[in-house]
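In this view, the complex is presented without one of its protein chains, the others remaining in place.
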Amino acid sequence: MSHNSFGHLFRVTTWGESHGPAIGCVVDGCPPRLPLSEADIQPWLDRRRPGQSKFTTQRQEPDQVRILSGVFEGQTTGTPIALQIENTDQRSRDYGDIATRYRPGHADVTYDLKYGIRDYRGGGRSSARETAARVAAGAVARAILGPDVVIRAALVRIGTMPIDPARWDWDEVNRNPFFCPDAAMVPAWEAYLNEVRKAGSSIGAVIEVRAEGVPPGLGAPIYGKLDADLAAALMSINAVKGVEIGDGFGAAELTGEQNADPMRMLPAEAGSNAGGRLAFGSNHAGGILGGIATGQPVIARFAVKPTSSILTPVPSVTRDGENVDVMTKGRHDPCVGIRAVPVGEAMTACVLADHLLRHRAQIG
Amino acid sequence: MSHNSFGHLFRVTTWGESHGPAIGCVVDGCPPRLPLSEADIQPWLDRRRPGQSKFTTQRQEPDQVRILSGVFEGQTTGTPIALQIENTDQRSRDYGDIATRYRPGHADVTYDLKYGIRDYRGGGRSSARETAARVAAGAVARAILGPDVVIRAALVRIGTMPIDPARWDWDEVNRNPFFCPDAAMVPAWEAYLNEVRKAGSSIGAVIEVRAEGVPPGLGAPIYGKLDADLAAALMSINAVKGVEIGDGFGAAELTGEQNADPMRMLPAEAGSNAGGRLAFGSNHAGGILGGIATGQPVIARFAVKPTSSILTPVPSVTRDGENVDVMTKGRHDPCVGIRAVPVGEAMTACVLADHLLRHRAQIG
Amino acid sequence: MSHNSFGHLFRVTTWGESHGPAIGCVVDGCPPRLPLSEADIQPWLDRRRPGQSKFTTQRQEPDQVRILSGVFEGQTTGTPIALQIENTDQRSRDYGDIATRYRPGHADVTYDLKYGIRDYRGGGRSSARETAARVAAGAVARAILGPDVVIRAALVRIGTMPIDPARWDWDEVNRNPFFCPDAAMVPAWEAYLNEVRKAGSSIGAVIEVRAEGVPPGLGAPIYGKLDADLAAALMSINAVKGVEIGDGFGAAELTGEQNADPMRMLPAEAGSNAGGRLAFGSNHAGGILGGIATGQPVIARFAVKPTSSILTPVPSVTRDGENVDVMTKGRHDPCVGIRAVPVGEAMTACVLADHLLRHRAQIG
Partner (left out) sequence: MSHNSFGHLFRVTTWGESHGPAIGCVVDGCPPRLPLSEADIQPWLDRRRPGQSKFTTQRQEPDQVRILSGVFEGQTTGTPIALQIENTDQRSRDYGDIATRYRPGHADVTYDLKYGIRDYRGGGRSSARETAARVAAGAVARAILGPDVVIRAALVRIGTMPIDPARWDWDEVNRNPFFCPDAAMVPAWEAYLNEVRKAGSSIGAVIEVRAEGVPPGLGAPIYGKLDADLAAALMSINAVKGVEIGDGFGAAELTGEQNADPMRMLPAEAGSNAGGRLAFGSNHAGGILGGIATGQPVIARFAVKPTSSILTPVPSVTRDGENVDVMTKGRHDPCVGIRAVPVGEAMTACVLADHLLRHRAQIG
């Protein structure tokens, strides 16, 4: 058991605070002889990196990852892979206020309630900066999963503005600063977020993750169900308040007839020796039945609340029990959901890599 | 790591199949010298027991729990508590069809994809019968948490019919066969479920769990967050497709101003030596910030899909790869969400008991 | 984490007290489609069963094992295997003395120091009766390892009388009541143990376990080393005070030249397409280097102290802090090391099965 480790056979332990010298993680359990270098990890970190548009925090961090162990002559050795990212833009400032006043809706107060001490600089351990380590680990997970497993995510809602799924275009996701798959929605989001940003406000969002090519059979009932592990993985991301699989909460409104995904065997391809292939007529299940992957795309969505850092004063208290009004000046994300997109992908990759190894252990 | 264990310091390992001789669990890590007897566990099992109304499966099981170890002269000893429930109503029948045909939307097919074998009688290990063991373990968890932690759940939606939260009445929950907290909704649900039942159909539902008296500080960031563990616990229940905490998916539509829960110190009570008490003006957070309990009620909701057992034929396949149409005759729950209410309570109790011990370990 | 579970991927959770209604275990992680029935487990339990000669306790227990889950139509299903053994000979007696007086050298006192309560009947949870569950689990582990991995143990010392390794004969082990591999030593042990038994005394012993056919590569550095896991497994057996691998403590007296196991490639067999085979000129290492199996026989020895149940009074105390002299009447083993032989085999089998799955998970 470890509070700061994730996964079982593909096991990631992260460490570090927002304004300490560095953050990082140790990835244990990685199979040997996989090609791996910093160049395989860096692009994923670059997607999550702050300061790339005016819609994310203006903190400037190169987020250069360094591999300190576990890789030799370009290949994993099977020993633990230590990954490290230096913190460089720890803006020198007076933390006096934050040190003693709790931001409503922030983990400030609960860390203090629990530990009686906290590193208050930039949120300390509770900062979303920790998610950089997750993204780095996710890149290693992808190396294990191989190119046939494709894990992609997109922002599907900002506040009251959902995308139109009918206009979904994966190529569009990388063309706009919102990871939005619906080109027609981009201008509206841009206008709205500009407003939010200028008002010193913030707004929530929903992210959808899709994993294609997941081998059927992954997942371990009863308490290692693939969907249960995904739920924990996504809920553990900063500011997440809800997770759903497939039709999710929508499934509660369906009848058994509406929710059933019909199955058929597709005939073998001409000239092939293989037998037919199991195909599904729909995917209400989100690729998981009884906690085990069906082979269809695994689909998960998670809801991100608006960040608590806003310019409007909100009633709060100090460490010493005085009533105060708190507003947060300085750098922040108007919509933290945006940068949660690559994090959601990474966590999904980590869960799938873990289950790939677990499945192989038991089934061979 | 264990696929069939749940929790870390309060650790539950369940075993058993729907139509085997018995099901049960081993509860490890329970503190010593807690009063415990079968009479403390049985009432919770009775709430979950099937066959109590026409709206749940007609399988008749007394679900009598037996304590086989870990309790001596009415007190826990600190050693593992083995709990066992016999299966009695394993109706003699021909399973030929189910043995070879997969029910669309059921774990039939994925168990076979994973293991290449399954106990097909009554769903085998994937049957919701396994949740009886969870409810038994939950009763032990409640003994650890003590009377100050009150965990209750209710059904808040069937299909497209949500309750009105303004009419919430905990006493009502135990007065109707739906665990419905809104007396005004009961007749409508009754009429609707009668229809569903007669049509051999099924319908989804949403359950809300509320835990009051949760000590502030419970929860272990980053990967043992209280909400992440609750998400996994609830998602691991049969047929669950979504989990949310506090405002959940609704939080994605809020601004930071709307979502902030203001804080104030309440003055000490007259004549008390204690200092003031931290109070919150709202509970959008659902009692958890940064993965740690605030001391407010912990609120979680989960969505249950309609059961796949319906009388309408749905295209499917056999083990041998033949295309067939499958319909399910016999006993089943028209709304499995109903019996998920005590299971949701039990899983929440297990998570909280585990975190109580984890918190005590680290903080003292 | 679980105090009463053993192993990671092949995971055994035991429960039960000496004089409760039953004892048992849950074996999780077993691969599916292995042939398994009670008949595969019972013979191993029969070897450990008490009352088979006058040199072990006279408690009469049939130790009939029952499989309650995880096996369907003679094959494992991949779901948890619950094994149960009833306690039948819970001799009716007055436990008044044992309930309040601590036996010197027994866990009586420490269970009370830890828990403040204990089931004192027959040693409760601390009784060696718990090892029956280990032996049952070990039989499942052997099913995973297959016939090519041969795990055998023998008693190599009673008190100051070691066997002569030059006379080692595996067939002899099953011909005498001591699991002694040296036929020439049997009469001397028999005479000596008769004396010990009549005097109401007890004596220590050493057991050697040999596992042949262990695939090279098993073991997971740094903290999952095969020898470290074996050390924990064997040390966890009741009354064990020492564990060694290969030359063990003898290796401390050797020089590097004496301790080196030379290696050579043996030529490929005539007509074989395979390459040569790695061979070692000696096995000081006991089949493990750097925590990883070499492919040579894995050799471990463990020391068992004499049981604390003796007729000679020894100064002791009561629960209430009074000084008393304690002697133990009634059934006991004059040399508990004898029945530790099948337990040592079982624990070794469990460790190897666990590492087989761990190795397969990471390496494929």
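For reference, chains read A, B and C in written order, and residue numbers begin at 1 within each chain.
Just so we're on the same page, contacts are C-beta pairs under 8 Å (C-beta built on N, C-alpha and C of every residue); 3 or more make two chains touch, one makes a residue touch a chain.
Note that this is a predicted model, so its numbers are computed, not measured.
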Inset, instruction - Considering the entire complex, write down the shown chains that touch the omitted one. - result: A, B, C
Inset, instruction - Can you work out which residue in A:Asn4, A:Asn176, A:Ser202 or A:Asn259 touches the chain that's missing from view? - result: A:Asn4
Inset, instruction - Have a look at C:Thr57, C:Ser126 or C:Asn176 and name the one touching the chain we're not showing. - result: C:Ser126
Legend entry - Hidden partner interface residues of chain B, rising order: 1, 9, 29-32, 78-79, 221, 357-358, 360-364
Legend entry - Residues from chain C at the interface with the omitted partner, ascending: 1-6, 8-9, 14, 102, 104-107, 109-111, 113-115, 125-126, 130, 157, 159-160, 196, 201-206, 216-225, 227-236, 238, 240-265, 275-276, 278, 281, 284-286, 288-295, 303-310, 312, 314-317, 321-323, 337, 358-359, 362-363
Legend entry - Residue numbers in chain A that touch the chain omitted from display: 1-5, 8-9, 11, 13-17, 20-24, 26, 28-29, 32-33, 68-70, 72, 75, 77-82, 114-119, 124-125
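Keep in mind that, in the parts below, only the chains that are shown with their structure count from here on.
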Inset, instruction - Determine the shape of the graph in which chains are vertices and touching pairs are edges (line, ring, star, complete, other). - result: complete
Inset, instruction - Please work out the Cα centroid separation of chain A and chain B, and write it as a whole number of Å. - result: 26
Legend entry - Centre-to-centre distance between chain C and chain B (centres being mean Cα positions), rounded to whole Å: 39
Legend entry - Two or more partner chains touched - positions in chain C: 1, 9, 29, 32, 78-79
